[in-house]
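Complex shown without one protein chain; remaining protein chains in place.
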């Protein structure tokens, strides 16, 4: 298991908690939100947001029930437990249609590479036009990213291989809302992604060293409030929030 | 109620019975068959064929269950009773898709006008390009007729207003298999529809006088066998087979 | 949010504005938004464009009342004993209503295009039919092979108006039995209005599987037992030939206003 950023700072929370809290806060005004495959942190952010900020948030996911209220978070984001307590049925294909129609408000996406324009790469790393590393494929991202109103990118790694000037291959690009990493929060600016805030355990120098494109100064990310941490621990007693850091 | 052709001949059957029997026999080698709206005679033909000639026939209809075995024939062809005893679910839209893919074997269609080419008119009667009589619209026919492998036309009226040289407006045209009327059975020939057989109560002269295009000679339609009549009466104790003649 | 969607029939019908395009759920006399149509007529709505695959009662009624100015449908008629929809037929023949005759399948194709967020849907060639030419359906070159492909433009209703068996306070709608085009209409339309036989507090698993109309796109829910009459809403009631006859008799005598006053909701 690699080191979890912030874990050494003894703040009572680290990157997994802060990332979930930051993403949950960003959902305060969302109407509909979609989480896809292997999306542990987003699932927790949705549940936290619904508990604390946005009880009317409508959550859509792969198992096909609208607005589920799972009693536990399974280790697969396709698990039927994520359909429990739902209020209606909607297939994944129909969720894609919803996004294609422009009716999806917020989507969560990630990328092995994320570049300054917000483009993500889940396809492959090429060198000199030759395939070097085959990645997973972009799942729904090529459709979702340009058609959802706002896409919230997250990435549990923050280094110069992940945050790059330009992705090797653009699997998807679109309407970026924010990018959340273990070190910082980014928002779109005039020249692409810019720093919005730096997490308490990171310095601007560290962020610069770990980012493949230039970044300016930014304030510190507001820490989680005790209530946010309490509810998050309640929602996620098994610490699935750390899976993406392993 | 207008006079039912053949009713005066005291044969123990008349046009409704013979039409159903003729259509049922034509389903002997069918794999899938579709009946649409207001299709009483076809529904009975399907049930008769399944009982006597083709137990594996797969029946598709509007209420959405594949191969139903209704305990009674309702007065609406959209009635859920026509879904009873079905073996799977398939919506009308999916039945249309099935036909569009070329997978539908036999379809039943009718027309207010049927012409020598087999084209049907369910749209409107025009005179000098002006709307004179608005008809019902063709429902699924414009798709079904050209895409089903074989279309079985039926029409409970046989007169020069129904069987015309050329329809006022072609709502649909396509792969005609047979046309069954109260007086005769037609099949496609080199110059369009030609007589295959004449029902026992009709003479060639009567058929000619009632048909808006030229017809040649033809043998007599084989009468219903006692078993066919017995099973038909069992299936249709309320004589819904006469509705289309009222 | 929960509960705010539950409104009166009057309020729900008021959401529809003159000139709106309405997709009407159900098929022929099955699970149709009949009471909602009567309320639109009572409120004197005008210029409506109605979308349906196969219909009769509510198309006929809104054509007589002067509420409908055009009808996009594949089939407009009663079945068997009642024959053609006489009010609709006359309205079309007299030029008061424009009948945009489609094949049922081209209505479905237009709704699919809307549901998928694209401007058109390719469809199998309707060979020999006047419908494509009458409707101005265009062809595009097949980008992956020979020839051209017939297309149908997206059909985006302002409202899908559906009569369903059950709904909850959040607007989630449950359909038992044939779906007809209701679900597709709910996807294609900008917004949805439900009238429902029952309002549920909670759904069981069977109901959830049939809850194919998510509430987040539903603007209003009306608790309206009998809202499908004179049509059927199984398993609650069968269609009533007597009530259909009552409608046709009154309407053909020019007593539609009295009929609308009497038959409530």
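The letters A, B and C name the chains in turn, as written, and every chain counts its residues from 1.
We adopt the following convention: a residue touches a chain if its C-beta (ideal position, glycine included) is under 8 Å from a C-beta of that chain, and two chains touch if they have at least 3 such contacts.
Values in this document were obtained by computation on a predicted structure and should not be read as measured data.
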Can you list the shown chains that the omitted chain is in contact with? A, B, C
Residue of A:5, A:70 or A:140 touching the missing chain in the full complex: A:140
So which of A:172, A:185 or A:215 would be touching the chain we can't see? A:172
Selected from B:27, B:52, B:100 or B:152 as touching the chain missing from the view: B:100
Contact footprint on chain B, counting only the chain that is left out: 31-32, 55-56, 58, 65-66, 86-90, 94, 97-98, 100-103, 147
Just checking the interface: what residues of chain A touch the absent partner chain? 37-38, 40, 62-64, 75-80, 83, 91-93, 96, 100, 119, 122-124, 131-143, 145-147, 169-174, 243, 246
Interface residues of chain C toward the undisplayed chain are 113, 116-124, 138-145, 149, 151, 153-154, 206, 209-210
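In this section, only the chains that are shown with their structure count from here on.
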What is the touch distance from chain A to chain B, in steps? 2
Furthest chain, CA centroid comparison against chain B: A
Chain centres from averaged Cα atoms put chain A and chain B apart, in whole Å, by 59
CA centre of chain A versus CA centre of chain C: separation in Å? 41
Could you say which residues in chain B touch two or more other chains, in rising order? none
